[in-house]
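As you look at this complex, bear in mind that one protein chain is not there, while each of the others sits in place.
On to chain A.
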Amino acid sequence: MAPKFYHDDPVWADIDPLPQDDGGLHPLAAINYTDEYSEAMGYLRAVMANNEFSKRILELTEHVISLNPAHYTVWLYRAKTLFEINAPLRDEIEWLNPTALKHLKNYQIWHHRQTVIEALGSPDGEADFIDSMLEHDSKNYHVWSYRQWLVKRFDLFEGKGELEWTEQMVEQDLRNNSAWNHRWFLVIGGRDGRALDEETFKREMDFAKRLVRKAPQNQSSWNYLRGLARHANSTSALKDFALEFADLSRPDEIHSSHALDLLADILATEEDQKEEARQALDLLATRYDPIRAYYWNYRKGLLEQPGAVA
């Protein structure tokens, strides 16, 4: 795109650009801009000093954002302008969509979007937008945080397809920890401590077990499964499930270090099973997760302490 300048644009003839004030001349601080950015910033400083809110501010801020989207001051001034002049907020969202796709790791853009959607009072269209973002980076932290905000703000916990969508995301990539976290948020985390009913608990356990079986060496699904069990105080009930992947009588055929870890935890709480627990931890330290040998050996040490439970 050709650079845009303001000095010869009649729309901006009334503005004297304000030069950068970098507090005097320090070699360490001197900031050298390209001419285009430097001029646009000069006009922006000038209109901000005048507290001007008008349609052309939207054009100017759009230009500066396209050059440097991480400049948080510009976003804040743009938001203020939108509300001052009652700009059509749907248009703002239309503009934000491709802009967000260009700058996947930018914080400001999400904050701005949240402000605009809050003012619109409706999540319509946001699910499609999020899908297009996740196509580029399915674990983008900003996107998932924003999704949580939408769920909470517009009460999308039940009956709005959110659970089904999460299932789809997890099935697409079993190792997408962000999707698992979102599931937890829907079922337990976002509900302000509301108790889990038996039916939901069973549904979620079955869900997690099914996906663990698909990829037994996946941290995310095991974390979810163990989190659920702990939440319902029923970790020991997972013993048979752990044995499916880690049978101590066949130490050459362990299919999951996470199953061994869980098994060791359960065995440590049982009478007369300390030796088996030690065996599981040994297998982890020497064969199935040796990079964490120090940790597994620490866990073994805990077994010696009477009454200690890992």
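List of remarks:
We take it that a contact is a pair of C-beta atoms (placed from the backbone, for glycine too) under 8 Å apart; a residue touches a chain by one contact, two chains touch by 3 or more; residues count from 1.
What we mean here is this: contacts and distances are computed from a predicted model.
The listed choices are "Geranylgeranyl transferase type-2 subunit beta", "U3 small nucleolar RNA-associated protein 7", "non-specific serine/threonine protein kinase" or "Exosome complex component RRP45"; the UniProt protein name belonging to the chain that is not shown reads "Geranylgeranyl transferase type-2 subunit beta".
Note that of A:N50, A:S145, A:Q168 or A:S236, the residue touching the chain absent from this view is A:S145. Although one chain is not drawn, the whole complex shows that of A:T81, A:T166, A:S220 or A:S256 it is A:S220 that touches it. In the full complex, chain A touches the omitted chain through residues 20-24, 26-34, 37, 45, 68, 70-73, 76, 79, 107, 111, 139, 141, 144-145, 148, 175-178, 181, 184-185, 188-190, 218-220, 223-224, 227, 230-231, 291-295, 298, 310.
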